[in-house]
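The structure's right below; bear with me while I get my questions together.
Heads up, one of the protein chains got dropped from this complex, but the rest are sitting where they should.
Let's look at subunit A:
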């Protein structure tokens, strides 16, 4: 039964098959996501204990082929312009593969810092789209690169403060509605900056656990549908606030498992829908935080294997559920 067990071998082969996709149209349409997709696939494999399922050298070569020498950062695909989204994914992939030495850290740090706006928020690139996601990315990336000291922390935090809403949640831009994914990026960034004092932990913790629906799944905001990826955004936020027990773990686990494709592998946004690597990664990540047996520990702040973050001295005070033995 799809909802009783995590079908690890199937998911591993699903992720491996993505590099050989015959579905031409869908594949090329997502070229702008390629770097992100590789990070999602790699992280999911790590958490499932199959880090070596994709070739390390090939992956590093691909990442480096996306270097935009004009901008001094990474694009999503060879000869795509650099963007903060793909730059973080590139760094995360290289850190995971212990190949950060290949990066011109000075130039990347400069690229990231140059994207900070007067209001404190970060843009994605020179086109100027702003979003607290990009602020989180900047903080995460600078932290992994060891350059967090170059960031104007007060200025960065000030914008998060502007995005804090009456319900204790956070939005994408000042004045925008609270949304689980935006809550994650703000809370995780504040955790890295040691500024969780900006969060009303009780109010936000309650708002987050209110995302759980009777079917066990989590939604992004009140009166919206459940989606497997919110399992991660909500759960990681709660673990950072040390309130992960406020979610009914058994029901959520069942929900995530029921969204698996028992034939070709992969996890979808909800049971019965098409799978994709994004939901596969966040489903597995959530299960790891829920203590699902046999999985590797995930650091919810960086959304990377916990031991790697720990070794870099970057672990913050989050708490996941204990790993069950069965």
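Definition applied: a contact is a pair of C-beta atoms (placed from the backbone, for glycine too) under 8 Å apart; a residue touches a chain by one contact, two chains touch by 3 or more; residues count from 1.
Operating definition for what follows: contacts and distances are computed from a predicted model.
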Quiz item: According to its UniProt record, what is the protein name of the omitted chain, chosen from "1-aminocyclopropane-1-carboxylate synthase protein", "TMM27 protein", "Protein prenylyltransferase" or "Ubiquitin-related modifier 1 homolog"?
Solution: "Protein prenylyltransferase"
Practice problem: Sort through A:49, A:78 or A:317 and give me the one touching the missing partner chain. | Solution: A:78
Self-check item: Residue among A:105, A:153, A:174 or A:296 touching the omitted chain
Solution: A:174
Quiz item: Of A:31, A:113 or A:296, which residue touches the hidden chain?
Solution: A:31
Quiz item: Which is it among A:59, A:73 or A:235 that touches the chain not included here?
Solution: A:59
Self-check item: Residues from subunit A at the interface with the omitted partner, ascending
Solution: 18-22, 24-25, 27-29, 31-34, 37-38, 54-55, 58-59, 61-62, 65, 77-81, 83, 124-129, 131, 165-167, 171-179, 205-207, 209-210, 212, 214, 216, 221-224, 243, 245-248, 251
